[in-house]
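For this view, one protein chain was removed and the others were kept in their places.
Letters A and B name the chains as they come in the text, with residue numbers starting at 1 for each one.
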Amino acid sequence: MSASVYFDHNATTPLDPAVLETMLPWLSECFGNPSSRHEYGRAARRAVDDAREKVAAAVGAQPSEVIFLSSGSEANNLFIKGALERLTPGGLAIGATEHSCVVRPAEQMARRGWRLWKLPVGPDGRIDMAACAEIVARKPSLVSVMLANNETGVLQDVSSFAALARRNDCLFHTDAIQALGKIPLDFRALNAAGVNAMALSAHKLGGPKGAAALIFDKRAPIEPLVAGGGHERGLRAGTENVAAIVGFGEACERAARNLSRNAEKTRDLRQRLEKGLIALGAPVFGREAERLPNTVCFAAPGIDGETLVSWLDRAGFAVSSGSACSSDSPEPSHVLLAMGVAPDLARGAVRVSLGASNTTDQVDAFLEAARMTLSQLKKLTAIAVCQ
Amino acid sequence: MTYSSKVMDHYENPRNVGSFAKDEEGVATGMVGAPACGDVMKLQIKVNKEGIIEDARFKTYGCGSAIASSSLVTEWVKGKTLNQALEIKNTQIADELALPPVKIHCSILAEDAIKAAVADYRKKSGEPL
Partner (left out) sequence: MKEKMKGGKQMLKYPIYLDSSATTRVDPRVAEKMIPYLVEIYGNPASNSHTLGWEAETAVETAREEVALLINADPREIVWTSGATESDNLALKGAAAFYSGRGRHIVTVKTEHKAILDTCRDLERHGYEVTYLDVLPNGLVDLENFKKALRPDTVLASVMLVNNEIGVIQPVEEIGEICREKGIVFHVDAAQAAGKVGIDLSMLKADLVSLSAHKIYGPKGIGALFIRRKPRVRIEAQMHGGGHERGFRSGTLPTHQIVGMGEAFRLARMEMADENRHIRALRDKLLKGIADIPDVYVNGDLEHRVPHNLNVSFAYVEGESMLMSLKNLAVSSGSACTSASLEPSYVLRALGRDDELAHSSIRFTLGRFNTEEEIDYAVKELREKIGKLRDMSPLWEMVQSGVDLSRVQWAAH
């Protein structure tokens, strides 16, 4: 293990040791299947129910509105595909900067005859209200807009879009995966505004990988993606991942408790980081918009992002050149392109996503490493250009 | 499924399990339910000359709630006249045992068992039904 400084919390977070503690019994002596009626099974069922209450409480939802799933991708797929599956094909609108696990299922539905609109964003990454109103007036069956962008951290005014959707009788879904644990989430308020469903994931807030949830007001019928056995009120079959669900519940509870402190801390760190980056001549994307407190997406003009992150990795800093899932693709980020960033500059994008355990010293060391790396890379690039 | 403590008590210490000899004086039998449905209850009452149920016995094939319901009614019918016994309603049984909704049929079966036993007694003794 290298002594890395971990600056990639939007990809995944280290597991909170206190969360691990709550999970361990469920990986050893408490191993029942929650569907079993004997003592082992009943204990597991209680654990799942407790976790459901904790997740619900953390986001202002009812426990009956929480459907446990295996990943955030599954949560987004379940609502988008599941809700549309029950309707006759019509229109479907998603934000232009959505995560691929919203984009791909939407495109899949488009192949099945749905008309897909993408809600355009301005240079600050925010969806344009007027453009949105125009599209929503054409009455798509479903609108999906993320709360917080995974690459830039830009927040969308979800309540306003949801209200617009409700006035036009559209279902409204929001991917809240990056927002959970970083900004306050209140499903009751969102629901009152018109949000029907919201996707969450455990491993983005100090919980384990393998647990996620769809918060869903059940106002519309949805078709399960995974059938067989009637678990999760018939919306998601399969033996519950008890340990991960328990960890998810605990992580939600802790994150809700520490939210304002952590947000303040990462916001301070980010400010320090951004000041330094701008001094290095690196533009920060979405800076004009309201953003998650922990996320910085920047580029060094003329330097390829992949190269920069691999140099930074060698210097001991784990950052990302885009969203983790699509980082295999050489294409520039669709998020930045949608914001009107030139493809060449977008190729240079680097995402730093901070966590509460990061420190000022780490930020300073990072800025120093970035400065050194950039000057070295610039020399190399200059040589390449001369040749 | 979790059972109430009252169900558990009747299940673990069932009252009045057993059978009277069929031809014993004053004994009548009610048998209700079917094996295919998962419950069969046999309730026997012993009625004295004053028309009071002085003793009762049961045997039940069924879930814990069915066993508890029949055990409970053997206690309740004792000391009652036939008409009083017929006043025992399934809702009272379900309330007493705190049966969950999926087990309400057990209390209905127990009420039916009382009716069947009383009917058997009246048939045997030539009383009007």
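Following the convention adopted for this analysis, a contact is a pair of C-beta atoms (placed from the backbone, for glycine too) under 8 Å apart; a residue touches a chain by one contact, two chains touch by 3 or more.
Note that the coordinates shown come from a computational prediction; the quantities given were computed from them, not determined experimentally.
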Worksheet item: Pick from A:124, A:217 or A:306: which residue touches the chain that isn't shown?
Response: A:306
Worksheet item: Which chain A residues touch the hidden chain?
Response: 1-2, 4, 6, 8, 11-15, 17, 20, 23, 27-29, 31-33, 35-41, 43, 70-74, 76-77, 99-101, 104-105, 107-108, 201, 203, 208-211, 223, 225-231, 237-244, 306, 309-310, 313, 317-321, 323-328
Worksheet item: Residues of chain B in contact with the chain that isn't shown?
Response: 1, 3, 11, 14, 17, 19, 31-42, 59-64, 66-67, 102, 105, 108-109, 112, 116
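Heads up, the rule we're going with is that only the chains that are shown with their structure count from here on.
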Discussion item. So the centre of each chain is just the mean of its C-alpha atoms; given that, what is the distance between chain A and chain B in Å?
Written reply: 60
